[in-house]
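What follows is a single structure, written as structure tokens, with notes after it.
In this view, the complex is presented without one of its protein chains, the others remaining in place.
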Amino acid sequence: KEITVREALNSSLDEEMSADPSVFLMGEEVGEYQGAYKISKGLLDKYGPDRVLDTPITEAGFTGIGVGAAYHGLRPIVEFMTFNFSMQAIDHIINSAAKSNYMSAGQISVPIVFRGPNGAAAGVGAQHSQCYAAWYAHVPGLKVLAPYSAEDARGLLKAAIRDPDPVVFLENELLYGESFPVSDEVLDSSFCLPIGKAKIERQGKDVTITAFSKMVGYALQAADILAKEGISAEVINLRSIRPLDRAAINASVRKTNRLVTVEEGFPQHGIGAEICMAVVEDSFEYLDAPVERIAGADVPMPYAANLERMAVPQVEDIVRAAKRACYRAVPMAAAA
Amino acid sequence: KEITVREALNSSLDEEMSADPSVFLMGEEVGEYQGAYKISKGLLDKYGPDRVLDTPITEAGFTGIGVGAAYHGLRPIVEFMTFNFSMQAIDHIINSAAKSNYMSAGQISVPIVFRGPNGAAAGVGAQHSQCYAAWYAHVPGLKVLAPYSAEDARGLLKAAIRDPDPVVFLENELLYGESFPVSDEVLDSSFCLPIGKAKIERQGKDVTITAFSKMVGYALQAADILAKEGISAEVINLRSIRPLDRAAINASVRKTNRLVTVEEGFPQHGIGAEICMAVVEDSFEYLDAPVERIAGADVPMPYAANLERMAVPQVEDIVRAAKRACYRAVPMAAAA
Amino acid sequence: DSTAALTIETSVPFTSHLVDPPSRDVTTTPAELMTFFRDMSIMRRMEIAADSLYKAKLIRGFCHLYDGQEAVAVGMEAAITRSDSIITAYRDHCTYLARGGDLVSAFAELMGREAGCSRGKGGSMHFYKKDANFYGGHGIVGAQVPLGCGLAFAQKYKKEDTATFALYGDGAANQGQLFEALNISALWKLPAILVCENNHYGMGTAEWRAAKSPAYYKRGDYVPGLKVDGMDVLAVKQACKFAKDHAVANGPIVLEMDTYRYHGHSMSDPGSTYRTRDEISGVRQERDPIERVRKLIFAHDLATPAELKDMEKEIRKQVDDAIAKAKESSMPGTSELFTNVYKKGFGVESFGPDRKELRATLP
Partner (left out) sequence: DSTAALTIETSVPFTSHLVDPPSRDVTTTPAELMTFFRDMSIMRRMEIAADSLYKAKLIRGFCHLYDGQEAVAVGMEAAITRSDSIITAYRDHCTYLARGGDLVSAFAELMGREAGCSRGKGGSMHFYKKDANFYGGHGIVGAQVPLGCGLAFAQKYKKEDTATFALYGDGAANQGQLFEALNISALWKLPAILVCENNHYGMGTAEWRAAKSPAYYKRGDYVPGLKVDGMDVLAVKQACKFAKDHAVANGPIVLEMDTYRYHGHSMSDPGSTYRTRDEISGVRQERDPIERVRKLIFAHDLATPAELKDMEKEIRKQVDDAIAKAKESSMPGTSELFTNVYKKGFGVESFGPDRKELRATLP
């Protein structure tokens, strides 16, 4: 059976709301409009306006209210129409949510999920395309998840909602409509994935490719192409950016001795940098080639289609980097 | 002659305001109170309330106003009482300031400085101790500077004010009162340091230590200790986190073949991770030992003095890491 | 005589808060009325054409259309000069035209071409025209209001006798940063006019579901406000003139423009799930800003129906020509990926997704 990521998210929300009356959903257009991207379709009808709350366009206010509700024992799911708008509320995510359990020595836990589409969509320009994975994963007290497939979406969202700590859940608009095969187990309402564990999406022995969210699909495509050229790539779907599954990454690199990191966000202080550091710290002597980083271009996202394509990683970038890591000659390119 | 970092910052503000009537200062308590940390002492008297503006405690509002004033050709200096409060205004720093020149294809440049104390102070707890260097340096369109000495403070602040782009200027409360020797050149009102260039604070040949802000002082102390034990450490004061002086870092590592990165902020996706990546990307074959990272503990800042001390890097951490990088045996410690 | 003064009463009285409203009698001229008709018609036609271009996949991403609200952009422009500043949200195409932007650069931007007003790098939400003091085109709801107050700050600092109009929607009117900026503007007497374009919906949310008090002209609390029929270009002009004078002399003021958007919020919104088709057609029939001016033109015998039809035909051609021309413009050169990240790049290297494949030295 196949379901879309949208269906996976929607069914997880539905099942968790049905299982636990303290779970509720709030955000802009999540109710009557059925969600800006229709992730919450049908939930207002099913759970009513006390548990599916349309908010004004006031992220700081409603996020603070969500966090306060979590202090008092509810399990809010706060939807950001996109994570770009979470910046208006970021003080509550960091200072009010992430730090409270620590500052109160465990008195005030904050079981809340912040979710919504993150990173680049298509043609939406500089203010609507930023990836916040590295920012949020920088901060202790938060857990940061990024699903790729429908299985990820179901299992990780359920884990996030059931978790007693604040979870930042980074979706991707361009994946919402993508279909993935799912097992009966995944469709079972008890299904859940562990937080902090990566998934080996594809086994390989020559080079490790790490990716999360949409880039996992690109990495898998790259692995197909590489296979045809005789390079066996292992693709790691990070799933959890914080905690980062250093063990899985290092184990893979100890096997392949080569690493390519892939992310759509800005490179500096990004996901790839941390993964490189994690491998250099723990498995330096296993590395047979420089770590190769593929990331969003170090520029605000341009609108024009040709520039936008240049600004985000393409499958061929991953293929090229993997070959470099494996010391296969690739023609050098000119500067732009 | 010696001056404090406070005097260095104060005199730079004064000289630049005197040189350019479009420069003005705004923020909480910058005027009548003479600055929460007295950095703006005397400026209200000298330049009057049109150019030294006390704002209400509304960071989003006044930062937006500052950015708008920069759109219209002024050169605002926006003081955050500490950078922790910049989170309330971060959307304006990122979406309104950093991206405008790009989105407008060069029509709307944003000559603004965001400044204030950043990172850990002493005993101020989890909400008042965060380092924002990695967050801001993640974002193209911003320039991010972090002075250590009085020379840095003068030269970099002047560079920031004169620069036509948005600059995030990260000071450190604990350095304000520290004195540093300064040359006549540094005291000259025309003095300015280049943005994007690191400074070799101390030459060495066995191991490279990178640091910024207060940690430069710690790195220099560590280098002294290491010297006594026969290890010659080269200390790089990054000064500019974005652009990051990859050339200087790589040149040093190509000489020493060993690298220790030091920062007070959280480790994951931090400054050290990026420096590690930069060296792995450009000088992998020169590295004779794993890069060693010294960073703030991966926890919210605790208040208690003993825990706080454990949460931030100490000189002995740097010494120990440098010795490890040089393969000098250090006794292994137990887990906490 | 096309410059002879005409006095026309506004559709409805102004409603005011903490200030005496201006007169309902608006002075205009035949020439001005004809220009209003033409300018609004061009805007209307441009937005409808943008809708088609979007459906033809020549415009991507978000595209927020302004048809229905044209009287606000046109009436405001008639009241002020290009030394005054304007800043608005993402629904910015028509404001760009009102500030003197041309159709070709508008369409080229929408299609991401080099001839676009932001050289294709900004897109639908990020039009600017700095030489006419138009500061965009902002995608973050509410953010343009403090920015606009900052423009006003600079105007006052430079001792210009100018003002800034910061436009925002009814949805944006609840944003906290607006209240912060208004307080500061009032303390500092900044020449800022906060213009709430109340089109009664923020995306799919009716005003009363998002605001406990949808009386936006009063939401400044201690700041004066005026409620204006935003479908009546003459009322808009009168209110903006009044507001500018007030702002330059006394500091901020709020204008609520009662208006309506005909299209959905952006292209993915059919615009008909949260409001009835009757509501939309009722507004079109009774309050349409262009039809109102058409009637005034007839009432004052300034043109015949056939003349206006001809003008509309000509406008349609003008728009089609602009689209054709915009389509001829090529995509931005690939080197544009790295330009304008900074004004001063210090010759630092910057990189694409694969730094070993794509790099550039920042100018």
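Labels A, B and C are assigned to the chains in the order they are written; within every chain, residues are numbered from 1.
Definition applied: contacts are C-beta pairs under 8 Å (C-beta built on N, C-alpha and C of every residue); 3 or more make two chains touch, one makes a residue touch a chain.
Since the model is a prediction, treat every value here as computed from it, not as a measurement.
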Residue touching the undisplayed chain, where the options are B:N10, B:Q127 or B:S252: B:Q127
In the whole complex, not just what's shown, which of B:V291, B:A311 or B:C326 touches the removed chain? B:A311
Filtering B:D14, B:D54, B:E178 or B:D288 for touch with the omitted chain leaves B:D54
For subunit B, which residues touch the unseen chain? 28-29, 32-33, 36, 54, 56-58, 60-61, 84-85, 88, 121-128, 267, 292-300, 302-307, 310-314, 317, 320-321, 324, 332-333, 335-336
Hidden partner sits against subunit A at residues 24, 50, 53, 55-56, 58, 60-74, 91-92, 95-96, 100-109, 111, 140-141, 143, 163-165, 194-196, 243, 281
Positions on subunit C contacted by the hidden chain, ascending: 174-180, 183, 186-187, 209-213, 218-219, 221-223
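One rule holds in what follows: only the chains that are shown with their structure count from here on.
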Distance in whole angstrom between the CA centres of subunit A and subunit C is 36
Could you state the distance in Å from the CA-based centre of subunit B to that of subunit C? 40
Residue list for subunit B, restricted to those that touch at least two other chains: 60, 91, 95, 102-103, 140-141, 281
Mind pulling the subunit C residues that touch 2 or more other chains? 118, 121-122, 126, 138-140, 176-177, 336, 341, 350, 355
